[in-house]
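Have a look at the structure below, then the notes.
All protein chains of the complex are present and in place, except for one that has been dropped.
Labels run A and B following the written order; every chain starts at residue 1.
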Amino acid sequence: MSRLAALLLLALATVASAVAAEIPLAERRSGYELMSRETRAMQDDDAANPATLWVLDGAALWTRKTGAAARACADCHGDARDSMKGVAARHPAFDPVRGRPITLEQRINACRTERQQAPALAWESRELLALAAYVARQSRGMPIDVAVDARTQPFVDAGRATFQRRQGQLNLSCAQCHDEQWGRQLAGNVIPQAHPTGYPLYRLEWQTVGSLQRRFRGCLTGIRAEPYEYGAPELVDLELFLKVRARGMPMDAPAVRP
Amino acid sequence: MAGALINVPERARRGEIIEIKTLVSHPMETGYRRTQLGAPIPRDIIRTFVCTYNGTEIFRAELHPAIAANPFLVFSTVATESGTLSFQWTGDNGFALTESAAIRVE
Partner (left out) sequence: MDRATRREFLKAAAGVGMAVALAPRPAAATPATMQEAIRRVVGTARVTPGRVKLELPPLSENGNTVPLTVSVESAMTAEEHVRAIHLFNEKNPQPDVASFHFGPRAGRARVATRIRLADTQAVTAIAELSDGSFWSASANVVVTLAACLEDA
């Protein structure tokens, strides 16, 4: 081939490798599509999906008066099936009080402490997961739609930087597996693209429902990196970035995943 | 808190075979796991599940630790008459849960 063509090809390859990392919008696949038929069947049937037990718990908690204010979620928000539509699809969302985006779980706890005057629920507690599952369930089928604007952009960028940064003893970045090696087998499982469409979800490995932050900490441990604490800004920014990366994809919470 | 999720058709024709799905919240701790410090985690499982139809037992299951957490059981029965299907789970540490569902048979 001519020298010019060779140089052009080299230039293209260099540019391509810088952005090839990101999955083209049309090629995005949710973890659901990469699961086995049997696991998909578990998710598709509410009567068979173990996460439904948490949704039912959440529905019960929604109407229970609590805290010094003796107030239930329902007292302000009415029927969650109406008022919570799209909420999970829009979180993490910017909180003017805190001056930064917060996750759905953090939003629930903010309401508990500020409006119900009740103590915050612990991360990964049954109650917090149940409320998050119940609220997220109301966004089922709706496209992920987190706001990217002047206020949230710096946090999206921070999340992207974390996603692309090599970490841990294995010196791996999230992008290396989830942008570049998705679809390939890692032991008995297919590597997903890591779109958080289904959280909180029932993970077969955990044998229980867990949050996205639990999953992040598990992955970080897996690459032998020190996992960030629950609620750490790094994890919230990462979730925000992943939601931006998954924009337009339908929510399927509470999902089942291997 | 939701102990169990039952799925039974609300109505059925007499003689029709109906499918019943049950999902109960329980960790089914096998007794073979250990904490990070090496201490054994004691067994804690559901051992028996019984379904009765207007008082008559129509299905029974004995479960061992090899049944997955949050036990899921799907079985069937013939819709003979209107009434109540009762479901009872019993297990280690005095675990006992009863749920019921009404069925109308025409």
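Here, a residue touches a chain if its C-beta (ideal position, glycine included) is under 8 Å from a C-beta of that chain, and two chains touch if they have at least 3 such contacts.
From a predicted model like this one, the values you see are computed outputs, not experimental measurements.
Visitor: What is the set of subunit A residues that contact the non-displayed chain in the whole complex?
Guide: Considering the whole complex, subunit A reaches the absent chain at 35-39, 41-42, 186-189, 204-205, 207, 217-219, 221-223, 258.
Visitor: Counting contacts across the full complex, list the positions on subunit B that touch the omitted chain.
Guide: On the side of subunit B, residues 17-18, 30, 32, 35-36, 53, 56-69, 71-78, 80 touch the unshown chain.
Quick note on the criterion: only the chains that are shown with their structure count from here on.
Visitor: Round to the nearest whole Å and give the separation of the Cα centres of subunit A and subunit B.
Guide: A distance of 32 Å separates the two centres.
Visitor: Please name which positions on subunit B make contact with subunit A in the complex.
Guide: Per the touch definition, subunit B meets subunit A at residues 1-2, 4-5, 7, 21, 23, 25, 27, 68-70, 72.
Visitor: Taking the touch rule as given, give the residues of subunit A at its contact with subunit B in the complex, in rising order.
Guide: 45, 47-48, 50, 52-53, 56-57, 60, 126, 207-208
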